[in-house]
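One chain of protein is taken out of this complex; the other chains stay put.
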Amino acid sequence: MSTITRILNRYKNRRTYNKKEFVDKIVRVIFMMSTILSASFIIIIIIFISLKGLTPFVTSNSGIGSVNIISFLTGNVWLTGTAFQSSLYSIGFIIVNTLFIAFLSLLISMPVGVLTALFIAKIASRRISEFLRIVVELLASIPSIVYGLFGSGVILIFVYNLAEAFGIQSRGGNSVLATVLVLALMTLPTITAISEVSIRSVNKDIEQGSLALGATRTQTNFKVILMSAKSGIFASAILGIGRALGEATAVSLVAGNSKSGPSLGVFDITSTLTSTMLEGLKETTGIDYDIRFSVGLVLMVVILLTNLILNYIKKKVGSIDVK
Amino acid sequence: MLNKRNIIDIIYQVITYLAASVGVIALSMIIFFVFSNGLKLLNFGLLVNDYHAEFYNGGIDDPIFTFSHRPISLDDKVFYSQKWGIGLVDSKDREGNPIIIIEYISGDSPLLEIYDKNNEESKEIIGIDKGFLVSKISYYDKNTSLTMYGAESMINDIESTNEIREIVFSSLGGGIRGSIITTLYLISITIIIALPIGISTAIYLNEFSSKNRLTSLLRSLIETLTGVPSIIFGLLGLAVFVPLTIRFSEATSANIVSGSLTLSVILLPIIIKSTEESLKVVPDSFRSASLALGANHTQTTLKVVLPSAFPGIMTGTLLAIGRIIGESAALIFAIGTAVKDDISIFGKSTTLSVHIWSLMKDEPANIELASTIAIVILLIVLTLNIIVKLISKRFIKEF
Amino acid sequence: MNSIFEIDNLNLHYDDFQALKDINIRIEKNKVTALIGPSGCGKSTFLRCLNRMNDLIDSCKITGEIEFKEENIYTSNYDVISLRTKVGMVFQKPNPFPMSIYDNVAYGPRCQGIKDKNILDEIVATSLKSSALYEEVRDRIKESALSLSGGQQQRLCIARAIAMEPEVILMDEPTSALDPIATLRIEELMNELKKKYTIIIVTHSMHQAARISDNTAFFLMGELIEFDKTNKIFTTPKNQKTEDYITGRFG
Partner (left out) sequence: MKKIALLGMIVIGVFGLTSCTSNKEDGFDKTKTVTVYTRDTSSGTRAGFMSGIGFNEATEDNSVLVDRFVTKDNTGILTAMATDEYGIGYISLASLNSTVKGLSFNGVEPSIANVINNTYELKRPFNYVLREYGDYNTIEEEQIVKAFIAFLGTIDGSDIISDKGAVSLDTNYTWDDIKGNHSICSSDNSGITIKFGGSDSIEKIAKALTESFVPKCGDFVPEHDHTGSTDGFKRTQGSEKDGDNAKHVGFASRPFRPDSEVGAPGTQGQLAWDAIVVIVHLNNELIDVTALDLKSIYDGTLSIWEEVIN
């Protein structure tokens, strides 16, 4: 028996069972703890937002009277009466505005983003696509306030002149259209980046299979590659709409912050749940402050529901996936 | 030969090019906008200077006037006082406010004798020099010369007086050194907090957890976190992390640590998601091979699986850093908006993007400096991007 | 008979599907045992039972007894990790870790807590020599294992397995992903290795089984149809199904 064999046997026949299993168990518990910690934040947020956000509905708001939840969710004037002295808040029209705007912005950013991704992944040369990818990554990290700056410095003027060209008097360009354009710009990097990854991960065999059957490059790109990358593209839409619904700073600079509605004309001023929240957060107590948390609560519910619906559609779409 | 198929092909192609170019144009317009507004303020001084200017209150007794002539080399825009031997020029500071700068001071100017008025006993000479700002000069016999009236009126005022009661100087402030340092602190602390938690969560979900209801519940709770708008994270920071850090540290208000904790929560889903994606790509054969060699689960995960997932985790981290640099809505609540020069991790300060936010909130807003800071942000992100690409390239090459 | 594994009434279920039915077999020490049969017959599943790699599959349920050196390995407090150090395994596709050649071979010993550099050096050198790889890689032992060719990678995986000096090496179609020349080298290697180790090999190729093994077991639909000396199986099979298979009527 060689020395090595003796040493190895010594290590192998040590009763390692307990120790190693024990280490595994400990490590598992540590990892599980951090998972529970990660998961607990959403619960903390929900509890905290609910506590604050439900206050206006269940308390008398120091004598003003509680907010009626039905009219809060369905009404079409933000506040009737004086701030801090009235409980007649409603956000029905703001919910409609928010969904309308998010939908329209996705309508622009989806095709543009996906086709840009297709261009980067399949058409452009290596060098150009490398460059474009860096541009997209940079844009994803631009603070939203800068998008707001661009919106108020360029897009508002563009929309104002556009409306004039159509013979419509817009309110300084503050409009549904300006908001939609800013949000489309902001969601573009997210959609492009994620779609590109999913387009790139489409199996080469499928692509070559299509080409081998005599399809042209363009036909292959549209009929096979985009179809196969469908679920990833859908995921990018979900993230995109999340950002569109949750964006606050930039939107409040171009929306015009209307106080009644809903606003369905493209040149009409509008408001979103986030811009409404942001406007009153300067104060720190009182009903006009607490009600912003109710708006935040509604916003989270809206985002959750949208995600659920989109995920459901994604599953439906995914089940007829081209494999 | 153009047949129908070719025409359709061309139409599709044109649409693709059009869409891609719309994306490119929109994106380049933003970058153009930022650069055209902000490039002229960008210089090294901005990056390394303090935000708060150093102020001096100068006094002068029995001045001996000089009668040095105006140097010929002096630009026409400079106003010169022969009596006091000083040349002043109108300018703008980094925040766009009007200022008056000392452009020239002659060797025998009485103003060189100015002493520190706040220290009456020692009468220490301040030693003013070219480049200082004069914010005001007050007299015994007439109204104060102020910055708002311009350099010309200030020169006229001193030329017609023999006594100066007080002259206030300052250095040029408005630098963003403090905000850059805060941003770097925030990135490091946030990554130190979020990366271990995020990676261990991803490992648990992907390697250790068994498929049961609890796991899928935990997973969907974490996924929900991605849908929360950042303004709500800010409120969470204000309500939970700020009091927590005040309780357990020397902090007395919102601080860098509370900001980092808040950002960590924002980043967790991003890090978890990207780590999990890269863990999924690690082939199962690695795991079986390691287990077959008598390694336990922990050894397999830490020695084989995790290193293979490393490039993916790096990319996720980069995304996370981009998010830290760009975040403002949450940080306004969780770290505060006070621009500082001496940064301590338990003190208030601002990151670059919050700095932009507070510039925009000014009346009137300073769009130039805001754009300049945006350029700095873009440059930092670009640098990090390149660094990470190099690291992962090296890593892939090595193994 | 000097047997190292004794398997009695082994049954294995994946949820509702029974993958192994009532297997009884004795594996001889220091012999090469080949497991043959058509795809999906359960031979690989059986192999993975021997070092409890099936534990990783949640839906897998096992009844019956597998005794390794007269000890049942399917008892709740049996030391699985120690078992795997004694029963090594080589997989179908070469799967070296994305580390250096040295680190790949030293991986197993390190996991057992061996840290002494000299000992590790010696283990690595010995293992690479026994797997006939040493001469080819001695100058680039610190380079990435992924830079090796497929055949070299598989020999590295064998070196990695024998670094632990196991008593048994399980091989799951080790040459199916390799070209004929690389296959030949691995087969030569197995001939060397069987002097020291017990080898159990799953193979698709009946020629390979005939060339290298001492004993052969034929599996069909989760059942062990026949187990005997290799030359007997290939010349005078007792079972009609075995004969049909080896004469190429199906499979």
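A, B and C label the chains in the order they appear, each numbered from 1.
By our rule, a contact is a pair of C-beta atoms (placed from the backbone, for glycine too) under 8 Å apart; a residue touches a chain by one contact, two chains touch by 3 or more.
This structure is a prediction, so every number in the text was calculated from the model and none was measured.
Chemist: Tell me the shown chains the invisible chain touches, ordered by label.
Modeler: Contacts of the unshown chain, counting the full complex: A, B.
Chemist: In the whole complex, not just what's shown, which of B:Asn57, B:Thr161, B:Thr215 or B:Thr315 touches the removed chain?
Modeler: B:Asn57
Chemist: Taking the entire complex into account, which one of B:Met148, B:Leu214, B:Val281 or B:Leu390 touches the absent chain?
Modeler: In the full complex, the listed residue that touches the missing chain is B:Met148.
Chemist: Hey, which of A:Ile157, A:Leu213, A:Leu264 or A:Leu308 is the one touching the hidden chain?
Modeler: Considering the complete complex, A:Ile157 is the one touching the chain left out.
Chemist: Spell out the interface residues on chain B facing the chain that's missing from view.
Modeler: Within chain B, the residues that touch the unshown chain are 17-18, 20-22, 24-25, 52-53, 55-57, 118, 135-136, 138, 144, 146-148, 165-166, 168, 170, 242-243, 246, 252-253, 336-338, 348, 360-365.
Chemist: Considering the whole complex rather than only what is displayed, give the residues of chain A touching the chain that is not shown.
Modeler: 77-86, 123-125, 128, 152-153, 156-158, 160-162, 164-165, 169, 171-174, 253, 256-260, 268-269, 279-280, 282-285, 288
Assume only the chains that are shown with their structure count from here on.
Chemist: Quick one: most central chain, C-alpha centroids?
Modeler: Central chain is A.
Chemist: Just list the two chains that share the greatest number of C-beta contact pairs.
Modeler: Chain pair with the maximum contact count: A-B.
Chemist: Measuring between Cα centroids, what's the chain most distant from chain B?
Modeler: C
Chemist: Just the number, please: Cα centre separation of chain A and chain C in whole Å.
Modeler: Averaging C-alpha atoms per chain gives centres 51 Å apart.
Chemist: So what's the Cα centroid distance for chain A and chain B, whole Å?
Modeler: 25
Chemist: Could you give the separation in Å between the centres of chain B and chain C, each centre being the mean of its C-alpha atoms?
Modeler: 59
Chemist: Quick check on chain C: which residues sit in contact with 2+ other chains?
Modeler: In chain C, residues 81-82, 85, 112, 164 touch at least two other chains, as defined above.
Chemist: For chain A, which residues are shared contacts with two or more other chains?
Modeler: Chain A, residues with two or more chain partners: 12, 20-21.
Chemist: Which residues of chain B touch chain C once you look at their complex with the stated criterion?
Modeler: These residues of chain B touch chain C: 210-211, 283, 285-296, 299, 303-304, 307-308, 398-399.
Chemist: Can you tell me which positions in chain A touch chain B when the two form their complex?
Modeler: 12, 20-21, 23-24, 27-28, 30-32, 34-45, 48-49, 52, 111-116, 118-120, 123-124, 132, 134-150, 153-154, 185, 188-189, 192, 216, 218-219, 221-222, 239, 242, 245-249, 274, 277-278, 293, 296, 299-300, 303-304, 307
Chemist: Note which residues of chain A are touching chain C in the complex, please.
Modeler: By the definition above, chain A touches chain C via 4-5, 7-9, 11-13, 15-17, 20-21.
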